[in-house]
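As you look at this complex, bear in mind that one protein chain is not there, while each of the others sits in place.
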Amino acid sequence: MVKTRRSKKSGSPPGTLVHIGEERTDRVRITLLRYSESEVREEELEDLEHLGQISPTLGEEGVSWMNIEGVHHLETIEKMGKCYGIHPLTLEDIVNTEQRPKIEEYEDYLFVVLKAFDYADQDSELIMGQISLILKPKMVISFVEKSGATYNALKDRIRAGKGKIRKEGSDYLAYCLMDVTVDHYFNILEELGEGIELLQEELIANPTKTTLQQIHKMKRQMILFRRSVWPLRETVGSLLRGESGAIHKSTLVYLRDVYDHLIHVIDSVEIYRDMLAGMMDLYLSSLSNRMNEIMKVLTVIATIFMPLTFIAGVYGMNFKYMPELEWHWGYPTVLVLMAAVTVYMLFYFSRKKWI
Amino acid sequence: MVKTRRSKKSGSPPGTLVHIGEERTDRVRITLLRYSESEVREEELEDLEHLGQISPTLGEEGVSWMNIEGVHHLETIEKMGKCYGIHPLTLEDIVNTEQRPKIEEYEDYLFVVLKAFDYADQDSELIMGQISLILKPKMVISFVEKSGATYNALKDRIRAGKGKIRKEGSDYLAYCLMDVTVDHYFNILEELGEGIELLQEELIANPTKTTLQQIHKMKRQMILFRRSVWPLRETVGSLLRGESGAIHKSTLVYLRDVYDHLIHVIDSVEIYRDMLAGMMDLYLSSLSNRMNEIMKVLTVIATIFMPLTFIAGVYGMNFKYMPELEWHWGYPTVLVLMAAVTVYMLFYFSRKKWI
Amino acid sequence: MVKTRRSKKSGSPPGTLVHIGEERTDRVRITLLRYSESEVREEELEDLEHLGQISPTLGEEGVSWMNIEGVHHLETIEKMGKCYGIHPLTLEDIVNTEQRPKIEEYEDYLFVVLKAFDYADQDSELIMGQISLILKPKMVISFVEKSGATYNALKDRIRAGKGKIRKEGSDYLAYCLMDVTVDHYFNILEELGEGIELLQEELIANPTKTTLQQIHKMKRQMILFRRSVWPLRETVGSLLRGESGAIHKSTLVYLRDVYDHLIHVIDSVEIYRDMLAGMMDLYLSSLSNRMNEIMKVLTVIATIFMPLTFIAGVYGMNFKYMPELEWHWGYPTVLVLMAAVTVYMLFYFSRKKWI
Amino acid sequence: MVKTRRSKKSGSPPGTLVHIGEERTDRVRITLLRYSESEVREEELEDLEHLGQISPTLGEEGVSWMNIEGVHHLETIEKMGKCYGIHPLTLEDIVNTEQRPKIEEYEDYLFVVLKAFDYADQDSELIMGQISLILKPKMVISFVEKSGATYNALKDRIRAGKGKIRKEGSDYLAYCLMDVTVDHYFNILEELGEGIELLQEELIANPTKTTLQQIHKMKRQMILFRRSVWPLRETVGSLLRGESGAIHKSTLVYLRDVYDHLIHVIDSVEIYRDMLAGMMDLYLSSLSNRMNEIMKVLTVIATIFMPLTFIAGVYGMNFKYMPELEWHWGYPTVLVLMAAVTVYMLFYFSRKKWI
Partner (left out) sequence: MVKTRRSKKSGSPPGTLVHIGEERTDRVRITLLRYSESEVREEELEDLEHLGQISPTLGEEGVSWMNIEGVHHLETIEKMGKCYGIHPLTLEDIVNTEQRPKIEEYEDYLFVVLKAFDYADQDSELIMGQISLILKPKMVISFVEKSGATYNALKDRIRAGKGKIRKEGSDYLAYCLMDVTVDHYFNILEELGEGIELLQEELIANPTKTTLQQIHKMKRQMILFRRSVWPLRETVGSLLRGESGAIHKSTLVYLRDVYDHLIHVIDSVEIYRDMLAGMMDLYLSSLSNRMNEIMKVLTVIATIFMPLTFIAGVYGMNFKYMPELEWHWGYPTVLVLMAAVTVYMLFYFSRKKWI
């Protein structure tokens, strides 16, 4: 479940790029979106040779957003790094997709790592992808481990000029990217919540061994999710405290909104965890309850039939002188006696509420 | 139980108003209560067109309180926002009824979110409503998600001029609104406490599967309640530390009282949680105890009748040469033997305190 | 167990006096003890009309201690408040006996709330009473919810002039009151400790359902006790940090002693809690142990008699051609076989250490 | 286990000396060891009358160490206090042997309380004694509750002039006393560790009820031990932060060593606690396992013999027309049938791995 860095050989010098994560071979897609208040220009870069010749912004006030989908092609990452002056350790973190969400301030850029989540449709497995942001004064470079349609709505907003995005700087764009990612967490929360509700119904109706294993699977997903959200909260919190000059004051109020969302997500995850712990208790006590039920059946049966069998056994003895055996009403009398014992036992158990 | 934001589409620009919460269609009721030390004027606003023309206060020293019941009508909220210069993010938080209690300072107002609780009469379900307060120098705007009679007593106090409320500023009014809401928490505590006591009696008298589920339901209510009170404490605490200039020093001593109440509520909730955890233990051990009882019955019955049945079986054998069978007193002797075995067993069990 | 404020109607203005606690009707007893280094004067006040005319101190250097036993008579409290300039919120806290221990600084006095504990003799129920202290430069006013002999030794010390109490100011008197109250906590600790030891012996000798309920009762008492001591520690700690000017430096060293005692009490309570948790474990494992015992008896009996009964059953069959039945030594042989089976089984069980 | 102050009557003035702890009557032994770099003088004081006339140090640079073994003789303590200007509250703490480890700074001395531990040989009971140190510029006074040979090695070091002890001041001597006491904790750790290992072996080989009680006894010892080490760590930590001027900078580096040892001890105690908790789990699951074993035996026996007995019962019926009874091979056929049932059952259980 928790993949550790397999391939990295201890002893290699720091800054050596080693892709850690799922192996992939598909093409890396690079899009460059440049916009100013009046203009938007969008292009897909096929060839990184002429990267240095592209003017990063349109006019003096513009902002450019370079989005790289796929971090498994080390050469591309290295070229980007050289062209935009990114520190080797940053590049190492970008290609290692098992980073913890964090924020690091370098001399001329801010480096943010966060996690995007999605559900694999077929088996309700939680998929985690890493998103790395590099925020420079007039540019945002985003590295997305797993491509998805997540940022399409944001692109549409830029194209249409909706909201204030085209009037603001690169820090607002970085905020938007974080906001979109965090907003998507609520979908994950919903899925988790629904899964928990289904489990709870199953638990009350008919708990089986599978239920228990599903509780555990859910718990693990929760831990994985929480582990990514928790440090992000700290990260955004440190940004909020204004410790970094890369974020303008007017953007801080929006970041506070992201922070609130993260706290909301964490709160919900904690509540889900409590509920899962409670379900574990319910499961265990349902096992005990069921055992009690089984034992009651056994005890009722044994308590009724043992005396009856004993009575039958007595009159099955072969003693020469057993007067009852000779009586004409002996057999019916014994049958009535047996019925009486049975009725008494049933009465006793129904008073004990066992039947 | 924990509703996540269903309708919000990720990617929409921040400040987009989306109502999150129970769907409702009833009319939003807006009342404006303006008062100074000498005068009180109260009106219900039907039409928001002329909102801008109403002078917010009576005379120079007055305070006005605008109370909006219902936050599901987005147009109303938007109009209020435009008229009184409320930030779009604040409006977004007001219509999203799943906010965490919090306090946010904006340039010209203080924004407070808190939660009101009530019990649905029919099924003892805990109902949570959101209350948002906007505190401006001479005005308080309160948005109440679910209308109730909660603020009637406060209105009466203003009308009657009881206490010092008409002599104080808008911050004292905001305090009163918070005080009334928090005082109502004690009623919820009482209900919870009574519910717990009932459960405890049921647990000792006759614990069933339903008892367990009720313990869990109660636990969830407690978590929900606690989750709203806990951050409110922090919020009021930060107000107390005088970090905000919106609260006068003379009002701080009253806020300290609210703070004390919140700590009292949290203390009690913690104790209830401990008690519920203890009840869980009691339930599980009562299951084990009952199992022991069942097993004792089974064991006593089996231990008495198995030897008896065996003896009867022996004299039911068809060997040709079994001298006992021929004896005249054979049958009575065996009966006496059986009685002796039974008496011995009963004595053994009563010494073990099983019967 | 945890009584919440029943009578207070939400919406009443702050500072409204409402007595919360046990209803009582007995007379409130007010004693005034004035002393200086050379003189002691003691009187019981019957009539509060002339309160304002009594000079609070004897000479310039004296200290006066007014002790009010009973806080249920609201008029008395109100009169005291008016006469000595006590804030309405303070009065509200004095009559609400469910306050948390706390310390609050007002402009011209220090307000301290703490809890006194006692054991009801007949049913070992823990009784909690509230003590409120108002410390003014030359005066201490103490409000004691439940009258007791607790302060008699202190009064004797003042009368006799033992120790340095008559040479010190009102802050030293306040310290003495707190010291006496906290010292009494050790008696409660002793009682709790003895109760736990008794329970432990019972648990090892003969645990019953009552034992479990007593463990839970003890747990609740512990929580109640701890809940009162814990915040008091913080309170005294904040006094120690010298944040309040009402305490002289020479008294601080004595307060540190009170602080040490409180930490000692909290430590012991934590240890008792651990011990109670361990006793819960012991109880549950004793249930399992007992179940094992019961099952062993059942299994031993069943395992011995089932084969025997089967053998008897075989020779009870009515087949025409069963050669064994005709043998002369058939019956004794079968009896010997049965004895052999029994001996083998007993040997098997004794090797398994079941019998 | 946790003794609370029995004898102290609430209400006695602070500074009243009351010995709290085990009652003892043996003589208090006082030794005075004075040394400078060149000289060592050692004497046992029989008579405290002339205490004031003994020059505390040898020459200008010397250090004197007064060691008092036994704190139950209140007169001695009082005389010491008067002669060396010790505060009454300090004296009260010295004779109350239930102090928490702590450090208190007085005007002209530093007061340190710590705990010494030892094992009673016969019943592996942990014995705790209190050591109080008073550190003055040129003198250390140590009060040892229970006499032992603990400090002999240190005295030898002083006599022999080994190490740098004779070149350093009184703070170094105080450090040495603390170091010796803390180093002895490692012996206790070893004993505890060995006890745990023994228990663990017993738990795997043959867990009994006694094992459980021993786990609990060990747990209590651990709590007692930890409770004394934990606050000592804080105490030494606050010394390290240089808050007290009584310790020279050159001694601080040695105190850091003591601090490290204390953290090591605490770490180990935490690990032991985890291990004991794990052993509790092991014990409970071994109970469940054993129950499963017992039930398997019962089930196997019942499942084999019930069908057999039933078959025998069928052919024991007395119907007139039962053709099988007349068959010549009827009896052997039934025996074969019974054998087949038995073999099938045994096969079934061995496939289920029950036998």
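Residue numbering begins at 1 within each chain, and the chains themselves are lettered A, B, C and D in the order written.
Throughout what follows, contacts are C-beta pairs under 8 Å (C-beta built on N, C-alpha and C of every residue); 3 or more make two chains touch, one makes a residue touch a chain.
Remember, it's a predicted structure, so these values are computed and weren't measured experimentally.
Novice: If the hidden chain were put back, which of D:Thr57, D:Ser244, D:Thr303 or D:Thr342 would touch it?
Specialist: Once the missing chain is taken into account, the touching residue is D:Thr303.
Novice: Consider the whole complex, including the chain that is not shown, and state which of A:Leu58, A:Leu212 or A:Leu346 touches that chain.
Specialist: Hidden-chain contact among the options goes to A:Leu212.
Novice: Check each of D:Ser38, D:Asn187 or D:Asn206 against the chain that is not shown and name the one that touches it.
Specialist: Considering the complete complex, D:Asn187 is the one touching the chain left out.
Novice: Of the listed residues D:Arg29, D:Lys138, D:Arg157 or D:Arg220, which contacts the missing chain in the full complex?
Specialist: From the options D:Arg29, D:Lys138, D:Arg157 or D:Arg220, the contact with the absent chain belongs to D:Arg157.
Novice: Need a quick check: the contact residues on chain A for the chain that isn't drawn.
Specialist: Touching the missing chain: residues 1-2, 4-6, 8-15, 87, 89, 92-93, 98-100, 102, 104, 209, 212-213, 216, 219-220, 223-224, 227, 280, 283-284, 287-288, 290-291, 294-295, 297-298, 301-302, 305-306, 308-309, 312-313, 315-318, 322, 324-328, 330-331, 334.
Novice: For chain D, which residues touch the unseen chain?
Specialist: 150, 152-154, 156-157, 162-165, 179-180, 183-184, 186-187, 189-190, 193, 204, 253-254, 256-257, 260, 263-264, 267-268, 271-272, 274-275, 278, 281-282, 284-285, 288-289, 291-292, 295-296, 298-299, 302-303, 306-307, 309-310, 313-314, 316-322, 354
The rule is short, and it goes like this: only the chains that are shown with their structure count from here on.
Novice: Common contacts of chain C and chain D?
Specialist: A chain counts here if it touches both chain C and chain D, and no chain qualifies.
Novice: Tell me, please, which chain's centre (mean of its C-alpha atoms) is farthest from the centre of chain B?
Specialist: Between chain B and every other chain, the largest centroid distance is to D.
Novice: Would you kindly state whether over half or under half of the residue numbers at the chain B/chain C interface are used by both copies, giving same or different?
Specialist: Different; most numbers are used by only one of chain B and chain C.
Novice: Could you state the distance in Å from the CA-based centre of chain A to that of chain D?
Specialist: From the centre of chain A to the centre of chain D is 43 Å.
Novice: Please report how many Å separate the Cα centroid of chain B from that of chain C, as a whole number.
Specialist: The computed centroid separation for chain B versus chain C comes out at 27 Å.
Novice: Give me the residues of chain A that touch two or more other chains.
Specialist: Expected reply: 316.
Novice: Which category does the touching pattern between chains fall into here: line, ring, star, complete, or other?
Specialist: Graph shape here is a line: each chain touches the next, no loop.
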